[in-house]
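Missing here: one protein chain of the complex. Every other protein chain is in place.
Showing chain A:
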Amino acid sequence: MTPTVRRNRRPLQGAAVAAAALLALGACSSSGADSSAKPDSSGSGKLSGEVTVFAAASLKESFTTLGERFEKEHPGTKVTFSFGGSDSLAASITGGAPADVFASASPKTMKIVTDAEDASGPPVTFVRNKLEIATLPGNPHHVSSLEDLTAPDLKVVLCDKEVPCGAAAHKALDASGLKLTPVSYEQDVKAALTKVELKEADAAVVYKSDVHAAGDKVAGVEFPESADAVNDYPIALLKDARNAGAAKAFIALVRSAEGQKVLSGAGFLKP
């Protein structure tokens, strides 16, 4: 029966269990939780060891590039990523997964981690992501606005309302007073994009950065209503970070001019 107890609905209870898990983890690792409590470790010149970064799937391309830069700038360090849906990453962090940094695709998912008191200090927004319409290469259906997607013969996929990209798309549609009936509500942004890449759907409402990452497999169409549904991406150092010094340095790199250049090159907007 013990494994079932861990699946908690109540945040308070969840936090308690997570805290217990963290204590257990801290006791196991040599550097422990006390090193993360020191605020001055970021300034130290010599960094080493592994940094584990949990990041939203949409950050995969840009963060991989930044990880390589970081390792080059700080020889002896190793950046390990776990990319995935922000919700599931947040769930594994509160469940006690060993991570140093969490970069989430929405403040809502970051809140899961901060509510469980797993973050060390308040999260900061490091990029923003705007929605864009992804359509077939060459835009054969001449999609030029969000309204064009309401055409009855057009197969459009949206993200499910439960996931951040779906919530954002919904917000944009509501703001413009449009009623759009998609053929499917996909489980995440990449699934929605894939349906267009495979030409099964004619268009999808996804993030600008995803359109960018898909290259010439899809065509991107910007629409003004996306301004009403801009997603903030927060990043935070985690409380049980085993390598807080290097983790802080990585966050600093992400927020630096150099990091912002990589991110805006991948289609993200400045915060």
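The rule is short, and it goes like this: a contact is a pair of C-beta atoms (placed from the backbone, for glycine too) under 8 Å apart; a residue touches a chain by one contact, two chains touch by 3 or more; residues count from 1.
We adopt the following convention: contacts and distances are computed from a predicted model.
Trainee: Assign the chain not included in the display its UniProt protein name, restricting the answer to "Acyl carrier protein", "Putative Zn-dependent peptidase", "2-hydroxyhepta-2,4-diene-1,7-dioate isomerase" or "Molybdenum transport system permease".
Mentor: "Molybdenum transport system permease"
Trainee: Which listed residue (A:Leu59, A:Val79, A:Val101 or A:Val157) would be found touching the missing chain in the intact complex?
Mentor: Counting the whole complex, the residue in contact with the absent chain is A:Val157.
Trainee: Check the options A:Asp87, A:Asp118 or A:Asp232 and report the residue that touches the missing chain.
Mentor: Within the whole complex, the residue contacting the unshown chain is A:Asp87.
Trainee: Specify the residue from the set A:Leu154, A:Val183 or A:Val230 that touches the hidden chain.
Mentor: Touching the chain that is not displayed is residue A:Val183.
Trainee: List every residue of chain A that touches the chain not included in the displayed model.
Mentor: Its contact residues with the unshown chain are 1, 3-4, 7, 9, 87, 155, 157, 160, 162-163, 182-187, 195, 198-201.
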